[in-house]
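One chain of protein is taken out of this complex; the other chains stay put.
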Amino acid sequence: MVEQFFEDYEIGTRRKTFGRTITETDFVVHAGHSGDFFPHHMDKEWCATQEFGQRIAHGTMIFTIGVGLTATVINPRAFSLGYDKLRFLKPVHIGDTIHTEVEITQKTPDRKRDDHGRVIEATSVVNQRGETVLYCEHIYLVQMRP
Amino acid sequence: MVEQFFEDYEIGTRRKTFGRTITETDFVVHAGHSGDFFPHHMDKEWCATQEFGQRIAHGTMIFTIGVGLTATVINPRAFSLGYDKLRFLKPVHIGDTIHTEVEITQKTPDRKRDDHGRVIEATSVVNQRGETVLYCEHIYLVQMRP
Amino acid sequence: MVEQFFEDYEIGTRRKTFGRTITETDFVVHAGHSGDFFPHHMDKEWCATQEFGQRIAHGTMIFTIGVGLTATVINPRAFSLGYDKLRFLKPVHIGDTIHTEVEITQKTPDRKRDDHGRVIEATSVVNQRGETVLYCEHIYLVQMRP
Amino acid sequence: MVEQFFEDYEIGTRRKTFGRTITETDFVVHAGHSGDFFPHHMDKEWCATQEFGQRIAHGTMIFTIGVGLTATVINPRAFSLGYDKLRFLKPVHIGDTIHTEVEITQKTPDRKRDDHGRVIEATSVVNQRGETVLYCEHIYLVQMRP
Amino acid sequence: MVEQFFEDYEIGTRRKTFGRTITETDFVVHAGHSGDFFPHHMDKEWCATQEFGQRIAHGTMIFTIGVGLTATVINPRAFSLGYDKLRFLKPVHIGDTIHTEVEITQKTPDRKRDDHGRVIEATSVVNQRGETVLYCEHIYLVQMRP
Partner (left out) sequence: MVEQFFEDYEIGTRRKTFGRTITETDFVVHAGHSGDFFPHHMDKEWCATQEFGQRIAHGTMIFTIGVGLTATVINPRAFSLGYDKLRFLKPVHIGDTIHTEVEITQKTPDRKRDDHGRVIEATSVVNQRGETVLYCEHIYLVQMRP
């Protein structure tokens, strides 16, 4: 646990996570967890007849695992409000390996709460070829130093 | 499979999914799937000492299951680009039951591709008390009628 | 949800589901779910010494997934009584892709309940080579129109 | 591994398995494995408004686990052909404990293969109140003594 | 990743992990992962007739999760050889919350490899009442400073 107040965040701070290979197991687990069994994710024969040629990871899975990879440090002063500009930029296939890179890109006082600010953490999920496959902006509400 | 071109979408069309009870199992599965074992989701003793009092669902899980509930109809002409304004509005606890309500709220021609348009599907995940717990705007790229 | 009374069923109505590739993950999940870890399903070295040469899917798994593929439409007037003539016709191996084809083949008034009838849905699970790997007859008890 | 030829089976032989409590986890795992997320199994709020009052186990799950409980002894001379008269006799709810009782009830020479016979193992899945919740007849093809 | 050579370890260094509530889900997942469905872990009715009164966690699960909780820092100079004196001191039941406490208790040069030493990390898994439920001594082979 690392306590960080709004004042402690610095624009430009970067962090890079470990990597994780996305396996066929993850596809099956995510289908079973989400209830989405669309053939794009589950039917390799049908996929072979389509332009993309092979099974494509669920967008919600790459988001879940990509964000999950960053969950190594808890800041008790920060609280996740949500995400903006979540985009699926490239497909992820079975056997690809992803890691996540985050960077603090914005700090603004919160409009409603005097004692809090908003911090934007730009989040890029990157594959083994260095391509960004998913991008989003994580919005944190962070307490100011008392 | 229901084929729908850009022209076929109508602003105001609504759909409501089945419900699904969020179980302790889902919490454990999501931790194991995402790799996020933060005590907010996993340690009921610690949670009992905090303001929120009990384990809170991962944001990525409510997003995954909330969106997954809508995955019942495939439109081969539509393609998910991502999401905007994803917000966690209320915590979800073990035993809550959620369903999802979607509504077509916007249609605009795509700037880069003459033969495609963008359709916004406002997505609200709602609990058993009628409270919206998660909101986001799903952005589809949809082919125009040839 | 599509309401259908006994009178609404028509002999010969057919439906075909999406496909799903049966993965090594499904084998492992099914063993862990059922508790059946027989080497026929779990030990590729031993299987290589047998006539069938490779791991064979649990019969209960092909039944579960084959029937599960049909679970897309709820009829609140129908109730599953069970199955007759469940037969494992061909082995299913890791990497095979199955889909299910159902056909209404019989309608008879129920002997015990005046206001209900029995509907038989012949269920065939078919692999990527068009071979029926599992067959069964699903027996529904369906309410008659009041 | 216990080798038993057709001649070794005796009508009336009975076996009773260990018990297993059916948990909410099993419901969630089975939904994710089968792809069947019908509210009868997954939505406790909706179930509370129905006659049956609470979530009901998938029929395919009670079959899978009930049969799985019997998978403790391998007979290399026997081969499962399928099941007859599979019936769901009582609902199974979260927290019920089931075990399985099997009995050899029939032996007949196989019509097509001179050197094999068919053995019927009547299979009853029984809950903690002694009620049979599922019944089926397991059909084995068994080699005759050479 | 925190690089630590043999010389960097100090006797008496302690670390305490986050907590994790052991759920019924973990029991079911562990049975399915290990293949051990003994009624001690799976049959609540039978357990109620025994001296211990309720389901008991698998020893291998408390070991797996207890050790897993410590897996937050990688030392590229250390390598796990195994464990000594692994003891199950108290039963763990559904709903208990455990955390792990580790302490460096021994450092000795390795007999076979001049440039390595052995470090013992005493590992205690502790429940919500402060009782040690599992104890073991983790043996690391650690490279000496070149």
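Order as written gives the chain letters A, B, C, D and E; numbering starts at 1 within each chain.
As a working rule, contacts are C-beta pairs under 8 Å (C-beta built on N, C-alpha and C of every residue); 3 or more make two chains touch, one makes a residue touch a chain.
Nothing here was measured: the structure is a model prediction, and the numbers come from that model.
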| item | value |
| --- | --- |
| For subunit C, the residues touching the chain missing from this view | 24-25, 27-29, 32, 37-39, 42-46, 55 |
| Residue ranges of subunit B at the interface with the undisplayed chain | 29, 31-33, 35, 37 |
| Touching residues (missing chain, whole complex) on subunit E | 20, 26, 29-30, 33-39, 59-61, 63-65, 67-69, 71, 74, 80-88, 136 |
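In this section, only the chains that are shown with their structure count from here on.
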| item | value |
| --- | --- |
| Listed pair (A-D, A-B or B-D) duplicating the B-E contact set, over half by residue number | B-D |
| Copies subunit D and subunit E touch via same or different residues, half shared test | different |
| Inter-centroid spacing, subunit C versus subunit B (mean Cα positions, whole Å) | 30 |
| Computed distance of Cα centres, subunit D from subunit C, in Å | 15 |
| Centre-to-centre distance between subunit E and subunit C (centres being mean Cα positions), rounded to whole Å | 43 |
| Residue list for subunit D, restricted to those that touch at least two other chains | 20, 24-26, 29, 32-33, 35, 37-39 |
| Chain-level touch network, classified as line, ring, star, complete or other | other |
| Chains that touch, pairwise | A-B, A-C, A-D, B-D, B-E, C-D, C-E, D-E |
